[in-house]
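Structure first, commentary second.
Note that this complex is displayed minus one protein chain, with the remaining chains in position.
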Amino acid sequence: MPSLNLLIQSAVSGVLLGGLYGLIGLGLGLSWGFLGQINLSHFAFVFLSAYLSFEFVNKLGIDPLVCLIIFPPIFFFIGIFLHWLIRRFRITPFNSLLLTFGLTVIIESFIQWIWTADFVKLQTTYGDKKASIAGIYLPFTESMAFIIAVLVAVLVHLVMKYTDLGKAVRAISQDPKMATAFGIPQAKISLGIAGLCTALAALGGVCVAMIYTLNPSQMYSWIGVIFAVVMLGGLGNPFGPLIAGVVIGVSEAVTMVFVNPSWAPIVSFSLLIALLLFRPGKL
Amino acid sequence: MLNLKNIQVSYGPAKALWDVSLHVNEGELVCVVGPNAAGKTTLINAIAGLNPLVGGSMVFNEKDMKGVAPHEFCNLGIALVPESRRLFVEMSVLENLELGSYIPRAKALRQQSLEMVLELFPILKQKINQVSGSLSGGQQQMVAIGRALMAKPSLLLLDEPSLGLAPAIVIDMFDAIKKVNSEGISVLLVEQNVSMALEIASRGYVLEEGRVVAEGAANDLLNSPEIQKAYLGIHD
Partner (left out) sequence: MKQSNYALVIIAGILLAALPWLNIPAFWQSFLYIVFYWGVLAVSWNLFSGVSGYFSFGHGAFFGIGMYTVAYFCGHLELPFLPILILSGLLAGFFGLLIGALVFRVKNVRGELFALLTLAVTFVIATIVLNTPIDGGPGVYLNSVAIPKLGPNAAASFYLMMLLLLIVSLLSAIWIYASKLGLGLSAIHDDEDAAEVMGVPTYRSKLIGLFISTYLAGMAGGIQALFVSYVTANETFSITVPLFVVLMSVLGGTRHWAGPLLGAIVITGIQYFFTVGDSALFGKMILGFILIVVILFIPNGLLGNFARSRAKKSSLQIVQDILKKNDLPQEKKAVSKTDQVLLQTKDLSKSFSGIKALQNVSLEIYQGEILGLLGPNGSGKSTFINVISGHYAATGGQKLFEGNDITALSAHQIAAKGITRTYQTPRPFNELTVMDNTRLVASYAGNVSLDEASELAYAALKQVGLEDKADSLPSDLNLHQRKFLEFARALAAKPKLLMLDEVLSGLTPSEINSSVELIQKIRSQGTTILFVEHVMSAVMALADRIVVLNHGQMIAKGLPADVMRDPEVMAAYLGKKA
C-alpha cells in the first residue's frame, strides 16, 4: 500500500501536469469551438516550438524564459498565414481534419530530419530547481507551466467576458450570420483566433521542452490526453480545459502509483472514448 | 432612401425572388405582406446584405450596394430584427445590446442608446443581466428590436416580429415600432399578420411566390381582392 506522502506527491504532480494539459488543450479547444476546425497540427506546432526551444537553449545559450516571450508572437503570424491559406479553398470540416493530419506528418518529418529521432533534452538550471512544502516537492519547471496555464486561462476568460472583441468572438460562434449583420468582421476575427491558437501552442511547446525529453513520434501520444481534456472541459471555455486537465492529470498520476506507468495512456484514451460515446457533439 | 429595382434572389438552388421592385422613402413605415413561402424573409435578408442579389439593383442612400461586403451593411445604416429573433441566446440581454452597437459609430453613443432602449422597453431593466435565451418570446423580441436600435440605423428592418407571440404582446410590439418610426427611423416591416401590419404602415406591398402582386396605400390594400386570393385562395 503506497504511503500517504507518495499519494499526495503524485496528486500534486498530477495537478501541475494538468495545468500543462490545460494550456495545450486551450489552443485546441478554441479553434474547435470558434473556428469549427479540429486542428491535429496543433500538436505538431507544440513540438516544433519545443524543439526550437531545445535548439535555442542548448545550442545558442538563450534562457528558456526568453523563448516563452519571443516564440508566441512568431507562431501567431504563422497561424494566421496558414489559416488564410487554407480558407481560400473552402474545404469541409472533415477534410480540414485530414489536411491538418497531413500537415502534422510534414512537421513531424521535418523535426525528425533536423533533430533526428534520438531523444533530446533541453538543459537548463531551472530543471534542477524545486521548492519543497511540507515534504512535497514542487519542481520549478512544472510549477511554472502550471502558473502560465492559469494566467493564460484567466486572461482569455477576461477578454471573452469583458471586451467587445471577446463578445464578438462568442457571437460569431453562436450565430455567424447575425454577427455579420451587426458589423462583426467574421473573417478577420477568425484569422486572429487561428493566430492565437498557434501562439498558445508555442507557449505550450516551450513548457513541454523544459519538462520532458523530446522525441518526434511522441506528439501522437499527446493526442488522446489533450482531446480528452478538451471534450471534458468544453469547447471554447477558457477554464474548462484547465480544470479537465487537472482532473485527468491527477487520475493519471494516482493510477500510476498503483499500476505500471506504461498503462497511463489508457486512462485518457478510455476517457476520450467514453466521452465520445456518451457526450458527443458540441459540449 | 431605399430603392430596389427588379431584384432577383436565390435561396439555394431555387429562385426565391423573381422580379421585386420596391422603395422606402425617408421616415416612412412600409410593410410587405404575403403568405408563407412568398419570399418575405429572403427579401429582408437581401436588404440586410445576408443574401446576395443575382439580378437587379439595390440603392441605399444613393449608394449602389452591389459588391458591398455583408458586414459593412450595418455601418451604412441598415439594422435587422430577424425572423424568430435570433438573439445570441447564451449571452445576457446587456451583452446582446452591446453587440448591437459593435460598430464604432454606434459604440461611441452606446450609453445613450442603451438608456433610450430601456426607456422604450422598461421591463428589460430588471432583466438586463439575465441570459437572453431564458426570456419569454415577447421579451426576446424586445431585445431583438433593442439590439437593432443600438446600431443607430437609418433603416430598421423587421422580419415577422409577431411570429409566435400572444396577441396582446403583439399590440405592444407594434406600438413600439410605431414609436421608433415617429422618431425619424425609416422602417420596412415584413409580416404575415396582415391587419396589424397594414394598420401601422402608410404604404404596403403584397408579395406572392416571389413577386409583388399588389402595392398601394395601407388602407386600400387591406380589403383588396389580391390579399384575399393570396392568403386564402378565394376568388370572387
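First chain written, first letter: the chains are A and B, and each begins at residue 1.
Following the convention adopted for this analysis, a residue touches a chain if its C-beta (ideal position, glycine included) is under 8 Å from a C-beta of that chain, and two chains touch if they have at least 3 such contacts.
Since the structure is predicted, the reported quantities are computational estimates derived from the model, not experimental observations.
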{"item": "Contacting the left-out chain in the complete assembly, out of B:L94, B:L163 or B:V213", "value": "B:L163"}
{"item": "Of A:N5, A:N95 or A:T213, the residue in touch with the unshown chain", "value": "A:N95"}
{"item": "Of B:C74, B:V180 or B:V194, the residue in touch with the unshown chain", "value": "B:V194"}
{"item": "Hidden partner chain, residues of chain B it touches", "value": "11-16, 35-38, 160, 162-164, 167, 171, 174, 192-197, 199, 209-210, 227, 229-234"}
{"item": "Sites on chain A contacted by the missing partner chain, in the whole complex", "value": "38, 89, 91, 93-95, 97-99, 101-106, 108-110, 112-113, 217, 220-221, 223-224, 227, 260, 262-263, 265-266, 269-270, 272-273, 276-278, 280-281"}
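Just so we're on the same page, only the chains that are shown with their structure count from here on.
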{"item": "Centre distance in Å when chain A and chain B are each reduced to the mean of their C-alpha atoms", "value": "44"}
{"item": "Residues of chain A defined as touching chain B within the complex", "value": "164, 167-168, 170-171, 174-175, 177-186"}
{"item": "In the complex with chain A, residue positions of chain B that touch it", "value": "48-50, 70-75, 79-80, 82, 86, 88-91, 95, 98-100, 102-103, 107, 147, 151"}
